[in-house]
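With one protein chain withheld, the remaining protein chains of the complex are depicted in position.
For subunit A:
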Amino acid sequence: MSSAAPLVQILANVRHVVLVLSGKGGVGKSTITTGLALALRQAGNKVGILDVDLCGPSIPRMLSVGRPDVHLCDAGWVPVYTDAQKSLALMSIGFLLDDPDKAVVWRGPKKTALISQFVSDVAWEELDVLLVDTPPGTSDEHLAVLENLKKHRVDGAVLVTTPQAVSTGDVRREITFCKKTGVPILGIIENMSGFVCPHCSECSNIFSKGGGEELAKLTGSVFLGCVPLDPQLSSSMEEGKDFMELFSNSATSTAIGGISQTLLQRLQTT
């Protein structure tokens, strides 16, 4: 690998760095990261996503970028752009793997080594917001990401949960992780927050209700908002389609758009 420019120089072009965390798996971190990125882009921002989930990198599929070849320039890995205007850039650790369909069965130290290199060596151009999508937990990957990103600046983290106690129970621990590692908590997002039946409009709280807001109160964090369970959001992510464009009038896109604006305001005032 060619020598990369110092980290400080690379991330100097990035205005805000936001981690997307959860203690819990499957709450929609990647979906929310992608949704927020699309919303921020729609509002005219230049956005980047850094996907450090080594075992399950989902973002390439959600942005329909397939399996691109990635290249090194003098400044580091060149991110993949989803459009000609370069308004949304993506770098996924999945791009560096020889066979993206094969399991990455690595112990912590090897993951740490790759992530450390990866986080430090992406040649981002000018970005308003860089969102960092992470795997669930509080372990090697998270420590590696933080150790490397903190050399620049991490504005903070958004925490994603679903409403039920089994989720918020894990997210509480992630909040402790943030406090112990000095990562400001920008806010909590409650995903899968109710399902409105498309046939009769009855709302069912499939994964319970209210847990995200309660968690925010309990931990003194800002509650950024709720995103409902929406099969169209799931299928757009599956098919790599821009949900915010395709379903711009839906309650879900209004919710995601609102959260992205609140987040941007918090970033611009802290």
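In this section, contacts are C-beta pairs under 8 Å (C-beta built on N, C-alpha and C of every residue); 3 or more make two chains touch, one makes a residue touch a chain; residues count from 1.
In the analysis below, contacts and distances are computed from a predicted model.
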item: Protein name (UniProt record) of the chain left out of view, among "NUBP iron-sulfur cluster assembly factor 1, cytosolic", "GST C-terminal domain-containing protein", "EXOS9 protein" or "RBP11-like subunits of RNA polymerase"; value: "NUBP iron-sulfur cluster assembly factor 1, cytosolic"
item: Absent-chain contact - pick from A:Ala12, A:Val104, A:Val222 or A:Leu267; value: A:Val104
item: Residue, one of A:Gly26, A:Gly66 or A:Pro184, that touches the chain absent here; value: A:Gly26
item: Which of A:Arg67, A:Lys150 or A:Arg173 contacts the chain that the document leaves out; value: A:Arg173
item: In subunit A, positions touching the absent partner; value: 23-27, 30, 55-56, 58, 61-62, 101-109, 111-112, 135-140, 142-143, 162, 164-166, 169-170, 172-177, 180-181, 195, 197-200, 202, 204-208, 229, 231, 234-235, 237-239
